[in-house]
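Omission of a single protein chain aside, the complex is shown with its protein chains in their original locations.
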Amino acid sequence: MPIVVEKLKHSYMEGSSLAHDALRDIDLTVHDGEFLGLIGHTGSGKSTFVQHLNGLLQPTSGTVTVDGFNMADKKQRVQGRRLVGMVFQYPEYQLFEETVQRDVAYGVKNMGMGEKEALERADEAMALVGLDPVKFRDKSPFELSGGEKRRAALAGIIVMRPKYLVLDEPMAGLDPLGRHAILDTIDSLRETLGCAVVMVSHSMDDMADRAERIAVLAKGRLIRVGTTAEVFGDAKTLIDNGLDVPQVSRLALMLRERGVDVPSTIFDMDEMELALLRLLGKGGEKQ
Amino acid sequence: MKDITLGQYFPGNSSIHRLDPRTKLLGMIAYIVLVFIVDHIAVFLIPAVFVAAVTLLSGVPVSYLLKSLKPIRFLLVFMFILNLFMVKSGETLWAWRFLVITEGGVKQAVYISLRLILLLSGTSLMTLTTTPIALTDALEKLLHPLGRLGFPAHELAMMMTIALRFIPTLIEEADKIMKAQMARGADFESGNVFKRAKSMVPVLVPLFISAFRRADELAMAMESRCYHGGDGRTRMHVLRFQKADALAAAVFVLMTAGIILLQMFAV
Partner (left out) sequence: MIDIENVTFQYEDAVEPALRDVSLHIKKGEFLAVVGHNGSGKSTLARHLNALLLPTNGAVRVEGMNTKDEENTLPIRQKVGIVFQNPDNQIVTTVVEEDVAFGPENIGVPPEEIRKRVDNALLAVGMEEFAARAPHMLSGGQKQRIAIAGMIAMEPEVLVLDEATAMLDPKGRRDILSVVSKLHRKKGITVVMITQYMEEATAADRVAVMSGGRLILCGTPEEVFRETELLRQHRLDVPAMTELKERLNAAGAELPDTILTVEDMADAICRSLLKN
């Protein structure tokens, strides 16, 4: 069963003169196990939107249901929220416990799990994000490096075994090594847990590599939803809305504008390589 | 939280807004003393007219000012009732079992309520028409002479400025951390006082750590911008007393004289 968002509208400061709609007319479904990318620039309503997915914010009108649980209902929300793991921007700032293991276990303890079982689950989650439990279990979370802290925070969500993992700019502020490590972790989590991923990111190249579908938000409205090739294939719409596109898409657009015949739907490096080699008459030489 | 107007600034460019903040700060102190001197129902008219006149001049909506009284409404009622029944002097007006209302009690209850209302609306007017940064400047300037005695006037003002700057940032951050912990199943709303206090630990620890990190980075940024204490520092905005400030001072002298005279003859 999916997450279904219907006719979602969210207004801040409802009823005052400062009222404005952060989100309007949003219809979107997050399917089981898919990788959905969410793009849009700051102020487009992305963060407001993802907070609806686990009931941290309530719609002004419209509905959000997670596997049938209506997130507007207080009792159903508790159930629904357990299915949706939410990783905020800079999640390392939520670490607070004395040891990494206890911090990771915080979520499942809140769900009512016993101490011993919770700590075992924490070890498991740490291993899943690539932090060796034996080495890191008893360390203070504040001794870790930036990338390790972020993975520890990610483990604190994974430990609850969410069916949907929502990540708000999970790579923000990390260097290339840290970015690759987080992306690899997300990949392996999907493989082992089979969870769906909703990822908000500004990094279009990372998005192009992984997302199966992409939703584009602008000024509180969903302006495009489609497969990655469809959305990046229309690079011009994205650029007109002040958004970045993967460099490969930008190259495709620029070449087409100069009359070179490359398909507009190319967004990944391997495909571009093949297309260009064919054009340059070197197609045969590639093993 | 939204109802607290004390300490908030109401943007404007009225003659009251433009007064030197030092004038307003000293004026407020004088006003507080005056409100406590007044001890006759008729004399209360003077500060009341003063507050009304300043409100009118400043262009601050009356509704805004009334909002500043909202947080103390329970205190007002409590003080009124307390004084009404506890003060026993003069003629007895009403009695029932152990409850007695005397003439002195009524007088005291009314006076204390008036004083509270006047105090709060007067001080709110000052903060509503003066930016916190201007107040800080005024404080630094007024306390400057004490610097020779070793009083850290500049440092105090700097600390206040930084605190004002970071309060909104930290409130925003606290909100973010609370949401993040709620996403991990934290519950801040149920349970008794102890349970709730304990549930705040996962918010307070990260908040403190972040505040220290910010302080560290800010110190480095300030050093990079050649900050080295108050010595040899100049200011872009120099405070200068204007004609309006002299006028304000005159108003205060007149008001003080009026209140003292009326107090002497009216009693």
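Read from first to last, the chains carry the letters A and B; within each, the first residue is number 1.
Rule of thumb we're sticking to: a contact is a pair of C-beta atoms (placed from the backbone, for glycine too) under 8 Å apart; a residue touches a chain by one contact, two chains touch by 3 or more.
Given the structure is predicted, the values throughout are model-derived calculations rather than measurements.
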Among B:Gly27, B:Gly105 or B:Pro132, single out the residue that touches the unshown chain.
B:Pro132
Determine and list the chain B residues touching the chain excluded from the picture.
131-133, 161-162, 164-165, 168-169, 172, 213-214, 217-218, 220-228, 232-238
Footprint of the hidden chain on chain A, which residues?
41-43, 145-147, 172-178, 202, 205, 242-244, 247-248, 250-251, 254-255, 258, 260, 269, 272-273, 276-277, 279-282, 285-286
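Criterion: only the chains that are shown with their structure count from here on.
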How far is the middle of chain A from the middle of chain B, if each middle is the mean of its Cα atoms, in Å?
45
Across the complex, what residues on chain B touch chain A?
173, 176-177, 179-187, 201-202, 205-206, 209-210
Show which residues of chain A lie in contact with chain B when the two form their complex.
51, 54, 56, 81-82, 85-86, 88, 91, 93-96, 106-108, 110-111, 142, 156-157, 160
